[in-house]
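For this depiction, one protein chain was excluded, whereas all remaining protein chains were kept in their positions.
So, chain A:
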Amino acid sequence: MKTTSLLAAALLTTTTAASAETLRWARAGDALTLDPHAQNEGPTHALNQQIYEPLVLRDNDGNFVPTLATDWSVNEDDPNVWTFKLREGVTFHDGAEFTAEDVVFSFERAKSEDSDMKELLTSITEIRAVDDHTVEFVTDGPNPILPSNFTNLFIMDKGWAEANDAVEVQDYEGGETTYAAANANGTGAFKLESREPDVRTVLSQNEDYWGMDEFPMAVTEIVYTPIQNAATRVAALLSNEVDFIQDVPVQDLGRVDGTDGLSIQSAPQNRTIFFGLNTGADDLENDDVDGANPLADKNVRKAMNMALDRAAIQQVVMRGQSQPTGIIAPPFVNGWTEEMDNSYEKNVEEANRLMEEAGYGDGFSLQLDCPNDRYINDEAICQAAVGMLAQIGVNVNLDAKPKAQHFPLIANETTDFYMLGWGVPTFDSEYIFNFLVHTKGDERGSWNATGYSNPELDEQIVSLSSETDEEVRSQTIADIWDVVQDETLYLPIHHQVLNWGMADGVQTEVDVEDQPKFKLFEMSSS
């Protein structure tokens, strides 16, 4: 009893501290660098997002929000050119004015060889400043969804980069770090005060921010500390040493939500978890069928899809924290339909009948490769699937290993049956098709380890990138999905759910990209 009253007392003191508008933020990993173009990775963007800004952002419904650009459109007389009008009266943290020159510089930097962001900009052939506040992007063909690729493309100050020798993106071989990796000068709502990588980063509010009156701007200081161990992270929230944590483990959700003064906010994440099947090989490496590939048979793939009990995975493995699905696209992606999302059904009899029809009535065995440190409860999901597939005679040997060993299997196509999770930063199906459905090649299909190749479908996928008629484009997307769903190359499992834990004074909506935007946070004393 005494301890609860102590805890309550501790809670009271910190809620008043929260109204001093310092937000103490923790998540599992730290940003790898402050250089906005060196790493295309979630936690890195999440921190840089506070300091730097892109031309456009996206809200939770997938709509574009004007940020450093106020207006943008395709030129009427030339569909290969996009014009972006830039916001006026914006300054960088060091006082320099934000102009078209900075945009041209930043995009050229992001397109350079050592940049991690360059793949999002491959269609751009030229970036030119028309005047101080207008920029034109020339693409190698009409690109109707160009702005979708800009939401994590942060704008740096050209003068600052040149003065500090940070024109080049971090090069690992070069042996030297760039100034931009440890220092930052953006236009964002927060300025960098201090940073110790992996330990502590302090940001303070930018009082000259252009959006001071537009956004709540309730947070005046952010103290960011990565806490890797999940139990410690939750303990830090429970003991009020932090106000806001990402990556709350599912087993601790009840504990946090049940504690006075703390709450959990959940929302579906932009990430779908699924299994991939090697349909293309003539014979599988790790199965017991000689001279044939059982996964090449569509009936077998459909049977495996029917054997999975997604509701059970949701209840038992995920403790309710997932949305079972029949499609490998998260719900807010253009091309997603509710019908496809619900197109899964557990039916062991029918599955067994299909196996019989395919000539595998006695079943077969194969190996499932699964990561154990990448997705929420990844290994446990695989274990559950092993039991479910056994019901139709598919004996699965589970091989779970760290992500650093798992993902090379997919890159090198040396797996027959694997788990993968996929997020869609552009919010468009084309992104999924490009990476997961198109035949594996130099340009596209780099994550397609299914060995599936359909020239007709490839043609349709390529056509999406330059189709300007929205209706035709949507129809093509729907057609491609029909084939993907019918072929059952992938066995979708669920959409992940994001959980943010926070003290009562902190109010925000969960961001589907798992990237908190602190300028939107409301802080109140309770």
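What we mean here is this: a residue touches a chain if its C-beta (ideal position, glycine included) is under 8 Å from a C-beta of that chain, and two chains touch if they have at least 3 such contacts; residues count from 1.
In the analysis below, contacts and distances are computed from a predicted model.
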"Hydrogenase-4 component E", "ABC transporter ATP-binding protein", "Glutathione transport system permease protein GsiC" or "N-methylhydantoinase A" - which is the UniProt name of the missing chain: "Glutathione transport system permease protein GsiC"
Contacting the left-out chain in the complete assembly, out of A:F64, A:F215, A:F332 or A:F407: A:F407
Hidden-chain contact residue, picked from the options A:N60, A:S73, A:T177 or A:Q315: A:T177
Among A:V130, A:A231 or A:V316, residue touching the chain not depicted: A:A231
Hidden-chain contact residue, picked from the options A:E196, A:D288, A:D486 or A:E522: A:E196
Chain A, residues in touch with the chain not shown (by the definition above): 3, 6-7, 10, 32-33, 35, 38-41, 113, 116-117, 119-120, 170, 172-177, 181-182, 196-200, 225-229, 231-233, 235-236, 238-241, 373, 402-405, 407-408, 411, 423, 425, 435, 441-443, 446-447
